[in-house]
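One structure is given here, and the rest of the page talks about it.
Every protein chain except one is present and positioned as in the full complex.
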Amino acid sequence: MSIDVVLQVLVGGILVGGLYALVAFGLSLIYGVVRILNFAHGTILAVTGVAASLIFARWQLSPVLIFILLVPSVFLLGAVFYRGLLHPLERRSPLEATIGTVLVTVGALLILSDVTAVLAGPTQRNIMLRSPVIEVGNIVISVTQLAILAAIVVMTLVIHAILKATWFGLAVRAVTQEPIAAELCGARSLQVKTLTFGVGSATVAIAAVLYVLTFPVDPYMGFGLTVKAFTIIVVGGIGNLPGALIVGVLLGVAEGLVGLFWGPEWSPAISVILLLLILVAFPAGIRWRRG
Amino acid sequence: MKRFKHMPQFLTWLTGITAAIATVGFAVSTPANAKIGSCTEPIVFGTTISESGPFSTLTSNWRKMTEIFAEEINKEGGIKLASCGGKSVPLKFAIYDDQSVPATAVQLYERMASVDQVDFFVGPDWSSLGGPVPPIAERHGIPIVMGNVATPSLYQRGYKWVWGTPAPAVPRWSERYFDMLTHVQPKPQTIFFLTHDNPVMKAITAFWSRKAAAQGLKVVGEETFSADLKDFTALIAKVRGAKPDIVYLSSFDNPSVPLVQQLRQLKVHAMDVHHTMLTGALAKQVGNDLEGMTGELTWFPSVKGPYADLFDRVMQRTGITMFDSIWTLARLDSYIVMIQAIEKAGSVDREKVQKALYKGTFKSPAGDIVFDEHGFPDTGAFTIQMQNGKVQVIWPPDVATAKPMWPSPTWQ
Partner (left out) sequence: MNRAVFAVVATIVVAGLAVLPLLGAPYWTTFVFSILIAYVLAQSWDWVAGEMGYINLGHYVFYGIGAYAFAIALSSALMPSVPLAMVIAVLVVAIVAAVLALPLFRLRGDYFAFGTLALLPLAEVLTNNNTWLTGGADGIVLPVAHVLQAAFWLALILAVASFAVTLVINRAPFGFALRSIRNDEEVAEVIGLPLLPTKIKALVLSSLFAGMAGAIQAWQMSYIDAVTVFGLNVALVPIAMALLGGSGLRWGPFIGVVLLAGIQQWLLVNITMLQATVYGAIILLIGRYMPGGILRAGILRGLPWLAPLTREHGAFVADTAIDQVVSSSAVMSAEMPLDRIAPRGTETPLLVCRDVAKAFGGNRALAGVSFNVAQGEIVGLVGQNGSGKTTLFNCISKVHSLSGGEIRFSGRDLSGLRRDQMAGLGVGRTYQIPRPFGDLTVAENVALSLMFGPQREIPARALTEARSFLAYAELDHRRDVRADALSLQEKKLLEFARALATRPKLLLVDEIASGLTPVEVRRFVDRIRAVRDDYGITVIWVEHIASALNAAADRIIVLEQGQLIADGPPAVVFRDQRVLASYLGAAEVVE
């Protein structure tokens, strides 16, 4: 098998992996700060993706405009969802809070998928952009793919910068690492948590628009992505975005290579096997040293 | 207690639901069917549609279509019964959502058999449901004509009451396409099979890769992919390495969307790329990428077989097209076959209808449906090609709407 075949697979893997990572960012933020496992996380991508493709089909808006339209709305919905339905559970006993969040997020998942299927139809959709391709030797990359890759890199940098340089980022990092101390130091936890839930959801919305530019979405597809995103944050370290990006890309590439050398029908198993292996080796997730 | 502030409304609501279940759900509903031999009450077909859950992506608008189908049949009088002196009896459907879950479907068919007391069963789809549902029909002795259940082994279980109208049937799926391949110039030498991991699609590949070899095409590759796969780069890299003349995609339409797009993006060259489900759903998602591809279509309105006008009207009123919803023909076929069987039997007597169905031949817009002794049909399909954004039938030549463009210019 020639080297450019492998390189081609790498390009595809990096693209998919980058999208996985974007989905994982949101989950990582939310899990790190709010300690809630949002089962509906991937479903937000499915729903936003469907919405984006509908908007595109109806008005032919540019993806950037769709972005500007959808991302703030999802931010708001995320924040409201947290404030209205999840935050009140924190007053309960730890067991009740856990069970309550599971039920609420699973319920939300069902509702989101079903309402979307009824409103938009259950069929699969995507956004078709005709874009020229660039050929480097035997390797082919489309301009859309390049743009998506660029967007993933930019988004990672932006989120990273927000976490490093703003009050919100500081609060998020503080709450992720030392919840009680952070509260004592004045990081108002409710406000931070609400913002985080909004930002985490908005990140998925961003991922959704990029996703639907390359791959089709349907209202029921979200949960598989949630599992992948969780794999990524467990392996990459909770709250560690660069780690999530690296692991996401590695996961995407691994899926591609397994498809190449073993058989594409085994690709979906990779993330699960990876998750189980890592968890068994590091039962509490991996804690990377922060440099 | 602040946290109980909202409790009362919620509880009222919950109690309401519980009460509703108690009164409505658990009370035995009134049967809606015709008494056998009655010539006034409607004949009831019981069916489930996967309106929610994983398979719902394939059944858009079917409930509406089914209701309109009954309307159209009844407009022309209904179902003719010899036992009523040639008088027609209206058709009615009992429709439920099986949620794509076999256990739910089983409950619902039991319900239709014993609570709703429908006369006949039509239409469940997919192997997942085609496995557990027929035994219910067997036990109750209710004839069932299933829709899109295409796995042949599911029919070979010694049933007496079970038929199906999957279209096309696996052994006839690409018959016309492979016939065409022996006639085109230049003659293709090699073929590469890409198969969606699904029982029907795998059966198609298994059957047609043997046929290909038998007619002198060299099979240079066979790969399987799962429905979740989004990044097909690895698969396509293998195709490019094998340089086949024909790329044969044996796949449902939706899972292959990224595959088709990436085949284009990665500039695969071939004489033809063939898709076993070249549908409107696919076209909507990949657009121009479909140009020049060949595929199968079970039926299209310009083939004016029996009932073609009826089907066309039903689909137009529902707002769906054959090309958009390729599974629709098998669905409607299951209805129309059951109606013909009843008319042939001349009564709603299930035994007589069963006899009429056994190894029977029935009319359908796409040609005759002939059941074998297992209740499996022999439906074929037409070979089509996307030419300038339009679906053209290119084989067999006697019904073709256009000549095949060969080799397909878009894959050069």
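Going by the order they are written in, the chains are A and B; count residues from 1 in each one.
As a convention for this text, a contact is a pair of C-beta atoms (placed from the backbone, for glycine too) under 8 Å apart; a residue touches a chain by one contact, two chains touch by 3 or more.
Because the structure is a prediction, the values reported are computed rather than measured.
Note that the absent chain touches A, B when the full complex is taken as a whole. The chain omitted from view is touched by exactly one of B:44, B:58, B:89 or B:108, namely B:108. Here the missing chain is touched by one residue of B:60, B:128, B:148 or B:285, and it is B:128.
When you scan B:100, B:174 or B:354 for touch with the missing chain, the hit is B:100.
For chain B, the residues in touch with the chain missing from this view are 1, 4, 6-7, 10-11, 14, 17-18, 20-21, 24-26, 29, 51-54, 63, 95-97, 99-104, 106-108, 110-111, 113-115, 127-128, 131-132, 134-136, 138-140, 151, 153-154, 157-159, 197-199, 202, 226. Within chain A, the residues in touch with the undisplayed chain are 37, 85, 88-89, 92-93, 95-104, 106-111, 113-115, 118, 220, 223-224, 227, 230-231, 234, 263, 265-266, 268-269, 272-273, 275-276, 279-280, 283-285.
In this text, only the chains that are shown with their structure count from here on.
With centres set at the average Cα position, the gap from chain A to chain B is 35 Å. On the side of chain B, the complex with chain A involves touching residues 3, 52-54, 56-57, 59-60, 197, 223-226, 228-238, 240-241, 254, 257-258, 261-262, 265-267, 281, 284-288. By the touch criterion given at the top, residues 1-2, 5, 8-9, 11-13, 15-16, 88, 91-92, 114, 117, 121-126, 128, 130, 133, 135, 140, 142, 145, 214-216, 218, 220, 224, 252, 255-260, 263-265, 267-268 of chain A touch chain B in their complex.
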